[in-house]
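Missing here is one protein chain; the remaining ones are kept as they sit in the complex.
Letters are used for the chains, namely A and B, taken in the order the chains are written, and counting of residues starts over at 1 for each.
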Amino acid sequence: MPLVRIDVLEGKSPEYRAQVGQIVYQALLDTLNVPKNDRFQVIVEHPTGGLQFDRDYLGVHRTDDCIFLQITLNSGRTVEMKQRFYKAVAEGLHQSLKLRREDVVINLVEVPKENWSFGNGEAQYVTPQS
Amino acid sequence: MPLVRIDVLEGKSPEYRAQVGQIVYQALLDTLNVPKNDRFQVIVEHPTGGLQFDRDYLGVHRTDDCIFLQITLNSGRTVEMKQRFYKAVAEGLHQSLKLRREDVVINLVEVPKENWSFGNGEAQYVTPQS
Partner (left out) sequence: MPLVRIDVLEGKSPEYRAQVGQIVYQALLDTLNVPKNDRFQVIVEHPTGGLQFDRDYLGVHRTDDCIFLQITLNSGRTVEMKQRFYKAVAEGLHQSLKLRREDVVINLVEVPKENWSFGNGEAQYVTPQS
């Protein structure tokens, strides 16, 4: 269910980008109760200028390694869960890829469960009585 | 009003991608009461690795033809309308392009009507008394 958009600047390998996706997926499992195998991601690399970001907004120093994660998911997660998710992503990316924690920008967009079809033209999250 | 993001893997022709857009547009007209000519779409093809998706989540088998549709539209559609839309898109893509119905992943994001400007710096959906 989460649809994850990952935007990075050019200069990293396909393996690096795939690893970013894997780490985000794992953090979704671990902290937001996302179901196993629920992985749908769009990973895009951009030329210089394709990502514009302030280098110091809120006192966080960002570099050209900065990545944007925009994640659409079902509503219902608490503030505390979201906070654990942000931490898990930044920690995971730092541990596995040496990405600076400052370089991880995340945004969540929430939708109701009937707003998804995972194939076959069906709304799989809609239960018969709902 | 719907802003439609269509993400596909490389390997299809421009005509194929345009046809996907046309079919999604037609399904929006037919099932979600979208006004005629209300068509705004971003269609992107990605290299291998640019779309990451589970091949069997929820028991639906997906292939490299899998496409993601993320559609931002005004709120107000019922669950039943959304279900008809998912079915119309999957059917239309299958009939016209032989795309497997399993390979159609859809997500809706809903916004209020004042969240659109269709040009001229105006909020065309805001009525004077609203």
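Note that in this section a contact is a pair of C-beta atoms (placed from the backbone, for glycine too) under 8 Å apart; a residue touches a chain by one contact, two chains touch by 3 or more.
Computed from a predicted model, the values in this text were never measured in an experiment.
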Problem set entry | Option touching the unshown chain, where B:43, B:58 or B:79 are the choices | B:43
Problem set entry | Touching residues on chain B - with respect to the absent chain | 3, 14, 17-18, 21, 35, 37-44, 72, 109, 111, 114-124, 126, 130
For this session: Extract the touching residues of chain A with respect to the undisplayed chain.
Result: 7, 44, 46, 48-54, 56-58, 60, 62, 68, 70, 79, 82-83, 86-91, 101-110
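We take it that only the chains that are shown with their structure count from here on.
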For this session: Compute the rotation angle for the C-alpha superposition of chain A onto chain B, expressed as a multiple of 5 degrees.
Result: 120
Exercise. Using CA atom averages as chain centres, what separation in Å is found between chain A and chain B?
Worked result: 21
